[in-house]
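The complex is shown incomplete by one protein chain, all other protein chains being positioned as in the whole.
Moving on to subunit A:
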C-alpha cells in the first residue's frame, strides 16, 4: 500500500502559512496524504491542526504556500469548491442541521432536483431512496432517513456525517476528532467505517487525540506544534512515546 516514490500522493501541502492578526496559526506547514492510507494529524490543542484542515477544505485561504490536490494546484474560495474537487470533511461539530431530516442533511447543497421549465423542484423521493441505500451501508444501527437529526444518538449523527462525506465520489475524507464524543461501542463502529473507507481507496486525513487509535488505524503520522509541522513518521516505524515526545517538544525532529 505504501509507496516510497510518492506516486500515490493525493494531498500535498507545501509551506502553507496563515496568520490571524498577530497570531501565526500556520508556519510553513508541509505534509502529504496518500490514497488508500489513513494519515493521522496529531498535536496539542491550538497546534494548528484544525486550521490546516480548514485551509484544505476551503474555509480558510492560506496567506502563502501551495496546496496540491490530485496533482493540481488548488485555490479554493469556498467549501463548495473543495467539495467539488472531491474533498469532504467531517467537522468536529459534524456540521449537521438538527432541524432537518437525515436525508436533507445527507444531500445538503447536493440536492437532486427535477426541472420544470424555469423552476427546479426537489426530487424528494429520489433523495430519500438514495439516502436509504447510503445509510444502510453503515455498520451503525441505521437511522430512519426521514427522522430529524435532533432525534439521533451521537453515534448515529457521526454515521450520518461520515456517510455524507463518503457518499459523493470523494477522494479525500478529512475527519476532525470523529470519535471524541462517542462511547466505546460507537467508537469501534466508527473506526470500522474509517478502515472501510481506506480499503475502498479513499485517502483519509484523521485528526485525533487518541494515540491508541492513531497507532491502530494510521499508516502515516504528522505531528504539529505551535503552528509548525514538527515531525512525520511512518506509523509502523514509530511508537506512541515518540509521538508524544514530538507533540510536547521533548523530542526535536
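To be clear about the criterion, contacts are C-beta pairs under 8 Å (C-beta built on N, C-alpha and C of every residue); 3 or more make two chains touch, one makes a residue touch a chain; residues count from 1.
Note that contacts and distances are computed from a predicted model.
Asker: For the chain omitted from this view, which of "ABC transporter permease", "Cytochrome c biogenesis protein CcsA", "Ring-1,2-phenylacetyl-CoA epoxidase subunit PaaB" or "Threonine dehydrogenase-like Zn-dependent dehydrogenase" is its UniProt protein name?
Answerer: The UniProt record for the chain left out of view names it "ABC transporter permease".
Asker: Determine which one of A:74, A:104 or A:187 touches the chain that has been left out.
Answerer: Final answer for the missing-chain contact: A:104.
Asker: Identify the residue among A:96, A:135, A:163 or A:243 that touches the chain left out of the display.
Answerer: From the options A:96, A:135, A:163 or A:243, the contact with the absent chain belongs to A:96.
Asker: Touching residues of subunit A against the unshown chain: what are they?
Answerer: Interface residues of subunit A facing the absent chain: 57-59, 78-83, 89, 91, 93-100, 104, 108-109, 111, 113, 119-122, 124.
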